[in-house]
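With one protein chain withheld, the remaining protein chains of the complex are depicted in position.
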Amino acid sequence: MISYLIKRIFILIPLFFGIILISFLVIHLAPGKPTGIQTDLNPKVSMEVRKRLEKLYGLDKPLIVQFKDWSFRLIRFDFGSSFIDDRPVWDKIKERMPITILINLLSLLLILIIGIPLGVKSALKQGSLFDKTSSSVVFLGFAMPTFWLALLLMGLLGVHLRILPISGIKSIDFEFLNTGSKIVDIARHLALPVFVSAFGGLAGISRYMHQGMLEVINSDYCTAAFARGLPKNQVIYNHALRNALIPIITILGLSIPGLIGGSVIFETIFAIPGMGRLFFEGVMARDYPMIMGLLVLGSIFTLLGNLLADIAYAWVDPRIRYSK
Amino acid sequence: MRIPTLNPSNYKNYQTIGSFFVFLIALSIIFSCLPFCLIDNLGYCQESENYGDTIIVGSIGDARTLIPILASDSASGDICGLIFNGLIKYDRNINIIPDLAESWQIKNNGLTILFKLKKGVFWQDGAPFNARDVEFTYKKLIDPDVKTPYSGDFEKIKSFNVIDDYTIEVTYKEPFSPGLASWGMSIMPRHALEKEDFNKTKISRSPIGTGPYKFKFWKSQEKIVLEVNKDYFEGRANIDRYIYRIIPDQSTLFLELEVEGVDYTGLTPLQHLRQTDSKFFKNTFNKFRLPSFGYAYLGFNLKNPLFQDLRVREALDFAIDKNEIIKGVHLGLARVCTGPFLPESWAYNESVLPRKFDPKHALELLKEAGWQDRDGDGVLDKNNQRFEFTIMTNQGNDQRKAAAEIIQKRLKDIGINVKIKIVEWSAFISEFIDKRKFEAVLLAWSLGRDPDNYDIWYSGKTKEGEFNFLSYSNPEVDSLLIDARRTFDQEKRRAYYNKIHELIFSDTPCVFLYVPDSLPIIHKRFKGLDPAPVGLGYNFIKWFVSLDEQKYKRIRILE
Partner (left out) sequence: MNFLKPLRKNKLFLSGSAIVLFLILCACFAPFIARFSPDAIDVDNILMAPSLKHLMGTDSLGRDLFSRMLFGARISLEVGFIAVGISLIIGMLLGAIAGFYGGFIDSLIMRFVDLMLCFPAFFLILSVVAILEPSILNIMVIIGLTSWMGVTRIVRAQILSLKEREFIQAERIIGSSDLRIIVRHLLPNTFGPILVTAVLGMASAILIESSLSFLGIGVQPPTPSWGNILIEAKSTLGIAWWLTVYPGLAIFITILGYNMLGEGLRNWQKYE
């Protein structure tokens, strides 16, 4: 297992390098192209923006030097200062990271708690009404655009029925509540976003679980186990389920970029001050340092997520765990 | 106060006199209470039972700076108005009354103003206020390294003499009628700021003033929190806390209003007419409809070759149907405007009539200017160049976006391709407006009470951060602007401004679109409101919530 892990970690290095390279390319799409620069006849003024970008990215130096500088700055998490308020990008991101991470973790949890049992049960009751209904629901869930779902829920629960708050993560008088109420307050604010964020993932996991379970239960070793008279539950939960769960770990890892990307939408709709909305604000303000910073960070999270998934996979799959 | 400010068009902001210093300063009534309130242990002050609660103000734009002389947008202006004071301010009927100045004398036919300052006024960090602070503010205003758009008024000063700690004599180079009004400018603390570099951001986020509220903290794009200044020289304001909540989206802002997460904000016409008549709204909020103090316009970057031919600009005016915009976007809650003055102002020239909607005539004018559809692609062209440009406007304002779309459609009908670009407010100002990186903009001006708009139209006011970002230049207008400021005779001034109105209208540096109504809505628990000619917020420190209705617990104000 150790050697497997070491190999995995080793691969991260060129990937990280690749991230730096690609983000470097993306930045170079930008300077010199903001609209209006050609029509602006005041050279002194347009020079200002150029100078700022130049200073930030060292654009006047040879490409290799630029690249070296960019790499070193990324390693130190120095993404420059936001164009909006000149605060360091990294500081602004740090403020907003915890919320996004919290919501995404809660979503993942929800996906696992509901998706896995759903998939398992419908596999076991293959062909029954339960299976058919849940398959259809899952299928529909797959196709549902998250922002539409968010709008519908917002309109229904937020405006018409008024049972859940529809924006932000705390009420205005948050500071005056006792600890218990504080937790409830945050929970109520997070209910809709977490649900919307988890919805699509739920459908996916449930389907994979369903297929995985079916495959495993119909495989030879399970049939053999049944034939030998092992109790049904033991076969299902101790043997089949464990094996079916293994690929799920990889899938979870693969769904992290989707979750991070999706957070832009629901954080904007629900006015949650997280990384996704920070990204959207950066886009609306053409705040290039912020956009780049979040792009690189998002990729790093994805890498980490995959690494964790790999570690979990290695631990869970006995073939790897017990190999050299 | 004729200090103009740029307006992200939170409708409530239209009432402000381009001003962070007039927005909520009340006057007369406090005199009767003041002596009693100073006696702490008596607790006899009429208002003391009504201290408390918090008001949450909703805004779609965040402030950019809390240094008052650098604040050109109304969000920054609103907050500065609560933290700072000027030498003078306005009462409910738009008359100039004392603020930090206790009294003044105008001498030498208006060339000199002698100010006597109030004694016993303290900065929020405890230091005493005196004439040196005023001198410091003045020096910064005329400092060429400080990017303030308000320097113009103060450059007219020939000499500034501090006679003693509480007496100042200001002498102008020539008679300057907006002079007295210009001293509504917020005064800044010398002891706290004299060593600072005004163009760096640190001090713009931690202001110290003399005003009714103290700055507590500012979370970018989220909220700004102010706490009441117990030692305010006019008497402590009733509402303990002022929270400026930034929700950059009009619909989310409205939803927050509906769940009472916001107490005071401006409504859109649609919200005012169609969404706030339910029982819940009638029971919980008071809504108002007031004339606003600003106008919206489609401004052209006059340095751009596309817009340099007068006929082209006139054609664009003919091609846009202003009434359609007023009806479609404002549902009738707005008025047509033909020049850079408010229709109620004494300076407005009634005889200047708007150009009627006439796309045919527009096409003729464009043809004269050389623009025709020669290649049959539906778009006008000239010298193989298509007539295309981008209109920029700020994020979060659906009315401006809708107006832009209507303009886009009307211009498409005559063969002009328009793209619309929407940018977040503070980036819009600092990256595109200040740096003149635009082709056309759809924006609004919030005007001061004095019609002097030298800062916007004078041809020299084109430095970065200054207000003539369209780069308008007309020597006749320049000299009229100067003349109008030189005399104190209102009739003479009216004649000058009428002429300016005529000239600017015919020069068409922008298409004047409309003057929207201001549609504020306030939670019913706030009492003491007075919709006055000067606006709704002038007596903000008198607003109160009676104890039994207070929503947010009284906070202990830490010394």
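Per-chain residue numbering starts at 1, and chain names A and B are given in the order in which the chains are listed.
The working rule: contacts are C-beta pairs under 8 Å (C-beta built on N, C-alpha and C of every residue); 3 or more make two chains touch, one makes a residue touch a chain.
As the structure is a prediction and not an experimental result, all values here were calculated from the model.
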Among the chains presented, those that the missing one touches: A, B
Omitted-chain contact residue, chosen from B:225, B:257, B:270 or B:316: B:270
Per the touch definition above, residue among A:22, A:113 or A:183 touching the missing chain: A:22
Hidden-chain contact residue, picked from the options B:105, B:199 or B:251: B:251
In subunit B, positions touching the absent partner: 249-252, 255, 270, 274-275, 324, 327-328, 331, 395, 398, 401-402, 405-406, 408-409, 412, 419-422
Contact footprint on subunit A, counting only the chain that is left out: 11, 14-15, 18-19, 22, 26-27, 29-30, 33, 35, 139-140, 142-148, 151-152, 154-155, 159-160, 254, 256-258, 260-262, 264-265, 268-269, 279-280, 282-284, 286, 288, 291-292, 294-295, 298-299, 302-303, 306
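Note that in this section only the chains that are shown with their structure count from here on.
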Residue ranges of subunit B in contact with subunit A within the complex: 54, 56, 64, 201, 220-222, 243, 245, 247-249, 252, 255-256, 258-259, 261, 301, 303-306, 390, 395, 421-424, 426-427, 430-432, 435-439, 464, 551-553
Sites on subunit A touched by subunit B in the complex: 34-37, 39-42, 45-46, 48-49, 83-87, 92, 154, 158-159, 162, 165-168, 171-173, 176, 271, 273, 281, 284-287
